[in-house]
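Presented below is the structure to which this report refers.
Note that this complex is displayed minus one protein chain, with the remaining chains in position.
== chain A ==
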Amino acid sequence: MRVIAINRSEEKFARERRQDLQKVHKNLDPSLHPYEKAVEYTRALNAAKLDRVFAKPFVAAFTHDDGITCLARNLHHLNGLVSGCADGNIHLWDVPARRCLRKLVGHTGPVKGLAVTPDGDAVVSCSTDCSVRLFRLPFAPFAPGPVQDAAGAVLEFQGRHAFRGVDHHWTASKFATAGAQVDVWDHERSEPVSSFAWGADTVTAVRFNPADSELLASAASDRAVALYDLRNAAPVRKLVMQTRTNAIAWNPMEPMNLTLASEDCNLYTYDMRRLQSALCVHKDFTSAVMDVDYSPTGREFVAGSYDRSLRIFGHTGGRSREVYHTARMQRVFAARFSGDGAYVFSGSDDMNVRVWKAQASAQQGTLLPREKHKQAYQAALVERFRHLPEVRRIERHRHLPAALYKATKVRRAAVDADTRKLKRRKAHSAPGSVEIKPERQKRIVAELE
């Protein structure tokens, strides 16, 4: 008779150090793991709940002396955030240390636009005082504690009209300003290198394409968005929409796509080669969208609205995946993503710049590989069972302030009423006389050549 005793070899099972993990030997035989779907469903449900439990996105707030009008992030250093104030001052923030490094003074009117140079050494600001100023940006000192020195501009460019926006070229030492027309300036020259005008209305925003830097887009108060190519001497195309566009953002990973923050509570993503129809309409805001900025990954963007909320959308998502708000946050005028795509900044009328996590429940700090895998597993589970009613309810739930919640309901009722009315009008009209335009084309007035 043979006796088989269970035995374990010491060296296989003993840990070398006490910190080491206990080795777990697993048997992948499916018959030993029944009910895998039920098990994973429960895990997904728990993961969704945990995700909501840990969703604490707010990180910090930086106080100013007046309402924030614009933000810019340093393209080179993650810690550099520049904010422009309505009182004409510009603040440079060291975000990880949560301190102000410099107060850049000189403007006599509200700062309307900010842009950091590609080398990260300087910032260009424009104001309604008809000047564009260029300030040096210092490195953050290692010594802790507040450093709040004031610094003046290095260069000053005078224009003939108030400036409403500025953006810097992503590689060259050029920047474009928006005002009566779009001007392109060089650091070395006091006069604009070139000017683009198409129509007589004020241009309110201008944005360079990060990937193809010779391309830029501008939004004007005549409800038009114009595209320019610096390789040409003239603008190339104009898109007129029913409502004004407040801000423009190009997708850094998809150079042909740009997203417009519109006054009609929606954002529109267009392919610049096909302006007849938007690629996607991003809805959820209940008031005008004031600013939009893409994550450097190109997979999502953040938008701030006049309805006092900040939302994060997927680049192809019709609805927002996240909404941020606090009790004291007022109208959001500026929103930016951080350079690593992990944080979001918002500047609002309540004189604060707020720092948020891009993933509300993300854990800050270094993660062990085990933790990373665990979180990836939980995210994958939630993603997989997202459509099941319980998981869906928990995953989609966001608390909204009462005002915002009510406004959402009112807006939905209005939209529904419009839809219903149109449907009835169509039903009672001669066939073909009432045309229902698709949502993606509804707001387009014309595409001008």
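Note that in this section a residue touches a chain if its C-beta (ideal position, glycine included) is under 8 Å from a C-beta of that chain, and two chains touch if they have at least 3 such contacts; residues count from 1.
One rule holds for everything that comes next: contacts and distances are computed from a predicted model.
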Inset, instruction - Mind telling me which option in "DNA-directed RNA polymerase subunit", "U3 small nucleolar RNA-associated protein 14", "ER membrane protein complex subunit 4" or "Alpha-1,3-glucosyltransferase" is what UniProt lists for the chain we can't see? - result: "U3 small nucleolar RNA-associated protein 14"
Inset, instruction - Return the single residue from A:256, A:281, A:400 or A:434 that touches the missing chain. - result: A:256
Inset, instruction - Using the definition of touch stated at the top, determine which of A:65, A:340, A:371 or A:416 touches the missing chain. - result: A:340
Legend entry - Touch criterion as defined above, residue of A:235, A:304 or A:347 at the omitted chain: A:235
Legend entry - Residues from chain A at the interface with the omitted partner, ascending: 26, 28, 30, 33, 36-41, 43, 75-78, 170, 210-212, 214-215, 227, 229, 231-237, 252-256, 272-273, 296-299, 339-342, 364, 373, 376-377, 379-381, 384-390, 449
